[in-house]
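Okay, handing you the structure first.
For this view, one protein chain was removed and the others were kept in their places.
Naming follows writing order (A, B and C), and every chain is counted from residue 1.
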Amino acid sequence: MRAGLLTAIREVQPGEVPDPVPGPRDALVAVRSVGVCGSDVHYYLRGCIGSQVVKEFPFVLGHEAAGEVVSVGSEVQRVRPGDRVAIEPGIPCGACEPCVTGWYNLCRHMRYLGTPPVHGAYCEYLAVPEPFAHPLPPELSFEDGAMVEILAIGVYAADLGEVRPGQTVAVLGGGSVGLVTLQSALAAGAGPTFVTEPLAPRRQAALRSGATAAFDPRSQDVVAAILDATGGRGVDMAFEAAGAVESHQQLADVVRPGGIVVLIGSCADDLVPLPLASFRRKGLTVKFLRRFCHTYPRAIELARTGKVDLRLLVTHRYPLAALGDAFRLVEEYADGVIKAVVAP
Amino acid sequence: MRAGLLTAIREVQPGEVPDPVPGPRDALVAVRSVGVCGSDVHYYLRGCIGSQVVKEFPFVLGHEAAGEVVSVGSEVQRVRPGDRVAIEPGIPCGACEPCVTGWYNLCRHMRYLGTPPVHGAYCEYLAVPEPFAHPLPPELSFEDGAMVEILAIGVYAADLGEVRPGQTVAVLGGGSVGLVTLQSALAAGAGPTFVTEPLAPRRQAALRSGATAAFDPRSQDVVAAILDATGGRGVDMAFEAAGAVESHQQLADVVRPGGIVVLIGSCADDLVPLPLASFRRKGLTVKFLRRFCHTYPRAIELARTGKVDLRLLVTHRYPLAALGDAFRLVEEYADGVIKAVVAP
Amino acid sequence: MRAGLLTAIREVQPGEVPDPVPGPRDALVAVRSVGVCGSDVHYYLRGCIGSQVVKEFPFVLGHEAAGEVVSVGSEVQRVRPGDRVAIEPGIPCGACEPCVTGWYNLCRHMRYLGTPPVHGAYCEYLAVPEPFAHPLPPELSFEDGAMVEILAIGVYAADLGEVRPGQTVAVLGGGSVGLVTLQSALAAGAGPTFVTEPLAPRRQAALRSGATAAFDPRSQDVVAAILDATGGRGVDMAFEAAGAVESHQQLADVVRPGGIVVLIGSCADDLVPLPLASFRRKGLTVKFLRRFCHTYPRAIELARTGKVDLRLLVTHRYPLAALGDAFRLVEEYADGVIKAVVAP
Partner (left out) sequence: MRAGLLTAIREVQPGEVPDPVPGPRDALVAVRSVGVCGSDVHYYLRGCIGSQVVKEFPFVLGHEAAGEVVSVGSEVQRVRPGDRVAIEPGIPCGACEPCVTGWYNLCRHMRYLGTPPVHGAYCEYLAVPEPFAHPLPPELSFEDGAMVEILAIGVYAADLGEVRPGQTVAVLGGGSVGLVTLQSALAAGAGPTFVTEPLAPRRQAALRSGATAAFDPRSQDVVAAILDATGGRGVDMAFEAAGAVESHQQLADVVRPGGIVVLIGSCADDLVPLPLASFRRKGLTVKFLRRFCHTYPRAIELARTGKVDLRLLVTHRYPLAALGDAFRLVEEYADGVIKAVVAP
């Protein structure tokens, strides 16, 4: 089958890979839409993320995918050929301690699409274990289905943040993860919500998503702005979705005493200097988000009923053959890109 | 000042009572709107609720109130004359164990408007300690402000239910408490929501509030209907807001294993027979709601931003002098009444 | 192999059943000790518990077991022949919603030893899936290992009760489940602890386990006694381990406002009349315990280090051939029995 191949660092080109061989509990899915994630671009630029290294080229990236079921294995019951599905990209082992205690996102033996050595979704077909092929309702397109992956992160972030109706929220970083976190917090009833983001198109998307205000850290003191907007109290919970050292250092200042901080974004730095005394003085709780956990079905429900708006995310579309162009666009934050998608 | 007086069981008439004498930390509030609560009518009909007995007539009932600040004591800082405020009706002692641990709703020495021996809100003026006079934003009317009391219950119920975006919810009972619980659950992002209620106008209000379906227990098997609507799984959380033995007995059947049940409504019976084996088999958690706790400001925020719609509640309006008529209307569930309000 | 057979209601006799056929992931365990549970006796007396009915005789009961590994399947890794193991009796499906969210105790397809139609542990050999064969440390005997099943309930009860060091606890019912709940609460640091129990030997066992006081409901007002012992405040959490209507009705009175109630015991009655107004007035949380969940290893650790004392439980011992005698002893609460065990 056709695939978009990472043939070397900074080299992407169309090519062929073997067809997947689905097992008795798998659905064979024809991929229709795949989102380009910052992590894909990171692999493209460096060949690795931390200790996860592409050791053999060509490699197939991609993990934000949706498609149409072509055939199903003999033991598949819920899903049928012709079904449109969002594909949950991480397949946990089901047997380790995190798995049996319900935290499969922390599985010690996870196989994750597009994470070495597991090939990913920039291709024509995927074999997907049935529980990870989530049916899409008619209200949602394949493109929406691809975006469910990122929304599942936002919903999980809002869960970790324990957002309750009427509470105040800050989201530091207005890229696609920041936007779905914002939308998920709003779906959870968040009252005043504040986003900080240097890129104007993303601030606009935040405001269109329902943010009360979006502040530009390049032109103003965002900590002062958030404190000002909350009468000096600070927000109930803050989400770091920028992966920037600066925003990590702002968290303790924008949250109220006893508040919750959720760390979503990954910093490039191995060691991130944090003002721990500020966190301690306020008795904060900090939760680190790892992937998502049981949130795919709820994400689909929120998208189906319009409580979130995934269509704000996708700004650019490419055929599979132009995957390299998509990577370069995202690499450069060019042309107001929030999210680019690829159609095989 | 003028007041609506309970002069004996089943006797209400206009009369005069002494003006309140506000202290240095109180705001003197001119009452503009008061909701008629089922508990008011219960006192009207029987002179008591459980061990709380009206021992001295005439007595002034009423606790769902909003009004305008007329003057403030010397130590009042946040509230000013002319401010429009929702009045939180229970004044906790601030010193008992529940109070100092943050659960003032469980205060052992609560003074509650319209609960013997504390006179209530069916009158012209109330002296309100500053922290319990919650400023109303311009978007909300006095009538909305009166309804905030009941919404504060709904918001607290949704808190106890730990409703998260996309989860499924059942509300048994579609009176005013059921409706604000439904609206609060929806504000918290509830996905499919189901209401059971015998009165058609209330089912219609539930649907207008956003319920997925409203079932009539007089004409159908509501347990079967909810199970059917959830593919046999049951809902994530169920709220009892009818105060009926029958709906209490349905709770364990409509909730999924491991789900949460919130009991809001009061049964008339001293002992309510419950199918405990069904609760145990599913490993349920049951939370009993007592009043509300820290939810007034968030309720006001939700009403201000339109995330809930208090205007669905008020169906009838009376002058203070016609308080008895309001009581009789509510007593008889007449004329499609959901909530009647009285304007002093 | 030999087994103790339930051949009809109220009829137990020794007999033969086919040997178990272990699969590649199973350990074959030679059973060395099995505790007699009240539920075994219930099946013996009535042939059913609720909707679970013995449809085919002879049937093998028994689910509190420990033994020695005889052989292991080809895929077994952690357990080896000669290992001494406590046998966790419930094998969940691993695929339903409760299982994948970590609550395998609520599995919709649980296969449980000695629960129809699954034969139980009153026999010579059992085939046990590896994760459910928990290695016993040298400090623990086979008899201790059998008692781990019941301790796993106590530990789970203390988890549900959220017992913290220095808090006050009441356990209503001092049978074996009440005693392990008490011991688990003490292991969690419970301060003053109170047990109510009509049988003197069980009250003595409670006191030897560390209870501050043990009250006899036949000779004193246990609610008054507990309130008196806590200065009128009530306990932080109460556990119902008697399965009696009376103790269920005492729960709300012995707990402080905002406290936690854990329901462990099963009432014979389909409908249990509860004073819901008392629960509501105190804003209580009630948790229903279903089996146990992830507590076997921790129970073994507590027993190993002497933080609990399982040897207080076993008062009577029988060979497998005398299973009927054991059942009759437990049926009659004779001879100060707390727990009888059978050795195949």
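Remarks
As a working rule, a residue touches a chain if its C-beta (ideal position, glycine included) is under 8 Å from a C-beta of that chain, and two chains touch if they have at least 3 such contacts.
For clarity, every value in this text was computed on a predicted model and none was experimentally measured.
Contact with the undisplayed chain is limited, among A:Arg111, A:Arg290 or A:Arg317, to A:Arg290.
Contact with the chain not shown here comes from a single listed residue; of A:Cys48, A:Leu106, A:Leu227 or A:Ala343, that residue is A:Leu106.
Residue A:Gly258 is the one among A:Gly258, A:Gly306, A:Pro319 or A:Gly336 that touches the chain not shown. Where chain A meets the omitted chain, the residues involved are 50, 97-98, 101, 103, 105-106, 108, 233, 248-249, 256-258, 263, 266-267, 270-277, 279-290. Although one chain is not displayed, its contacts with chain B can still be listed: residues 94-95, 100-104, 131, 294. Summarising the interface, chain C meets the missing chain with residues 155, 158-159, 164-167, 184, 187-189, 191-192, 297-299, 301-302, 305, 307.
By our rule, only the chains that are shown with their structure count from here on.
Annotation: 44 Å between the Cα-based centres of chain A and chain C.
In chain B, no residue reaches two or more other chains under the touch definition.
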